[in-house]
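Sharing a structure, written as structure tokens. Questions coming.
In this view, the complex is presented without one of its protein chains, the others remaining in place.
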Amino acid sequence: MLSRQQLRIAAFSTAVIAFAATSGSVLAQKKYDTGATDTEIKIGNIMPYSGPASAYGVIGKTEEAYFKKINAEGGINGRKINFISYDDGYSPPKAVEQARKLVESDEVLLVFNPLGTPSNSAIQKYMNAKKVPQLFVATGATKWNDPKDFPWTMGWQPSYQSEARIYAKYLLKEKPDGKIAVMYQNDDFGKDYLKGLKDGLGAKASMVVAEESYETTEPTIDNHIVKLKATGADVFLNITTPKFAAQAIKKIAEIEWKPLHIVSNVSASVGSVIKPAGFENAQGILSAAYAKDGADSQWDNDPGMKKFYAFLEKYYPEANKLDGSVVYGYGVAQTMVKVLEMCGDNLTRENVMKQAASLKDFVPDTMLPGVKINTSATDFAPIEQLQMMRFKGEKWDLFGDIISGELSN
Amino acid sequence: MELFTNQILAGIATGAIYACMALAVVMIYQAIDHLNFAQGEMAMFSTFISWQLMQWGIPYWGAFVLTLALSFAGGIAIERLLFKPLAKAPILTNVAGFIALFAIINSVAGLIWDFTIKQYPTPFGSHPFLGSQLISTHQAGMIGVTVVLLILLYFFFQFTRMGLAMRAAASLPESARLVGINTSWMIALGWGMAAAIGSIAGMMIAPVVFLEPNMMGGVLIYGFAAAVLGGLTSPLGAVIGGFLVGIFENLAGTYIPGAGNELKLPIALALIIVVLVVKPAGLFGRPIVKRV
Partner (left out) sequence: MSAIQESVTEAPVVEAVPKKAMTLGYGTSLVMLALLIAVPLFVKNFIIFQLTMLLIYAIAVLALNILTGGSGQFSLGQSAFYAVGAYTSAILMEHGGINYALTLPVAGIVCFGFGFLFGQPALRLSGVYLALATFALATAMPQLLKLGAFEYWTGGVQGLVVTKPDAPFGLPMGQDMWLYYFTLAISIAIYIFSVNLLKSRSGRAFMAIRDNEIAASAMGIDVALYKTLAFGVSAGITGVAGGLGAIAVQFVAPDSYTITLAISLFLGMVVGGVGWLPGSIVGSAFIIFVPNIAEGISKGLSGAVFGVLLFLVIFLVPHGARQGAIVAQHLIGKLRKN
């Protein structure tokens, strides 16, 4: 047994050692890259505020409002966020110009949530060459999860292919001899989905009896629906953006076709798609989700959504909370703030990527219960889980388990 | 065979949309001898106004008539304020003006009413028409309205003094002035009427395609194509052109193998160019004789 004297010495020594060890990090140097200082963190962003995809511009506005809220509450580790967002009109050359402006002229620390696969494809090489984080890109294309070749680029939402695979799994189980008709938008979004579906069906890819593509310049896709009904298919996969999804739902009801109707998550918003298309036309439609729907009254008392609604009321009152894009903007902005918090005083670009790749079971306020964000040095896909849901009455009924759409690369 | 008739019917249904728009295009062409690229946006804006009126409680037909009047006045106002000063400027400068107008209207609509789609009511109901699942009562109604408009326009241009005066002012302004026609106001009137017709087109189209600021972009191209195909001087041609474009596009998409579906629009447009090469004034247009 140690004597009292020896105990005291031991305790004292331990304390000194402990102090010495921790003071090392307390007195650690603050590390900054361009765009971060003691008082400010500059975040760049590129959104289509004009042009064909201007409906998504509201995501940028939501993020701006969110960062305003964070600043009003003291900022991140005492630093205010300076959010600089530019319009690229959904044009890749313009996106390149804006990215260069942000990095070289505005000298931001990172570019956050740039939107659109073409725009992100255009700037990916540049961002990686300049070693500036291209973080939480606003597109579900599968190619953003590639830390080996593009260590500075990371996605956020579940990839289109993984969502399609989830539907494929479901169909193989519930309707193994179904005949699938697919209508898809003729761009990266539609084609990525289609690939995921076919890969997911694997040997049974022959279940797909018809594929119809459409262009966003078409005023209405009604005639495609007519054509697909004529193929005799009994499963319909609706890979469209909101306007066309609503048109499809309405037309299918009008021509009295009753397939098993699956709509992509992109167009599952009650407020922006289902309500205009008509609740009575949407009964029984399936989809999958990773976030809560602002128009769905089942979340009215959910603590996370309550925070979201309070935020909207105070900082962005004119927002249309029925718009899925607003919920999206909030969730991804919250993730960004978490990553910056985790960086502490080490605000180098390298550390930002490191922290972004170290998210463990992070749950933004707007995620469905059970969906968690996880990343690692080899896993640059933050959200990979979805839950399937069926439309009943005036809302989506979630069913089944949270499924992981992980792609085994 | 059934697929063929189905696609024809579906083509007529979509074609009604193009025909409606094409009438507005022909109207403005009759007035100013040029195509107004902002026509679609003006129609969209009018439709939003009618939607807003209905949101404020005004019933459908009340809002319809009120919007017609407002669009007519708005068209005249735009012409007087923005394009009368450009009357002496080269045509290409005027075209730049149309493009500027397009940008302004689209942007303002997006700001006021945002970009989420809105449901727009139809007075004709949405049930299958005569039991056919391919044409709904609304689409039949739309065709009916288009035909009524067409007849009204025909009478206007052929049998009224105003219509005649407008045609004269557009094709031979100097001579028209000599016989006492106020060509400047004829242009304003043309703009007003085109805006009003456009608003009807918008209100007919919105129930099918859903109301949002970018809804007319695609429709306008088809409207132009239909008007040109039918002959820019002929309202009847515009309507028939609209239906032909709709039908042809559908058939091309269905029957041309491989790329047929992806190239529907280019094929339809190529067809129109072919027709123009053979008949430069369009199917029903009056051949134009140029003098040196």
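Some points to look at:
Each chain gets a letter, A and B, in the order it is written, and its residues are counted from 1.
We take it that a residue touches a chain if its C-beta (ideal position, glycine included) is under 8 Å from a C-beta of that chain, and two chains touch if they have at least 3 such contacts.
Please read all numbers here as calculations on a predicted model, not as lab measurements.
Contact with the chain not shown here comes from a single listed residue; of B:Ile8, B:Leu66, B:Leu82 or B:Leu164, that residue is B:Leu82. Only one residue in the set B:Ile104, B:Met162 or B:Ile256 touches the chain that does not appear here, and it is B:Ile104.
The missing chain, though absent from the display, is touched by one residue of B:Ser71, B:Thr183, B:Thr233 or B:Thr254; that residue is B:Thr233. Mapped onto chain B, contacts with the missing chain fall at residues 29, 34-35, 82, 85-86, 88-93, 95-97, 99-104, 106-108, 110-111, 171-172, 221, 224-225, 228, 232-234, 236-237, 258-259, 262-263, 265-266, 269-270, 272-274, 276-277, 280, 284, 286-292.
Mapped onto chain A, the interface with the missing chain covers residues 49-51, 85-87, 89-93, 96-97, 100-101, 103-105, 117-118, 121-122, 124-126, 186-188, 191, 215, 217.
In the analysis below, only the chains that are shown with their structure count from here on.
Those residues of chain B whose C-beta lies close enough to touch chain A in the complex are 2-3, 6-7, 10-11, 13-14, 17, 107, 110, 114-119, 126, 128, 133-134, 136, 205, 208-210, 212-215, 217-219, 221-222, 250, 253-254, 261-262, 264-265. In the complex of the two chains, the chain A residues touching chain B come out as 50, 52, 54-55, 57-58, 186, 212-213, 215-220, 222-223, 226-227, 230, 242-243, 246-247, 250, 254-256, 271-273, 275-278, 320, 322-323.
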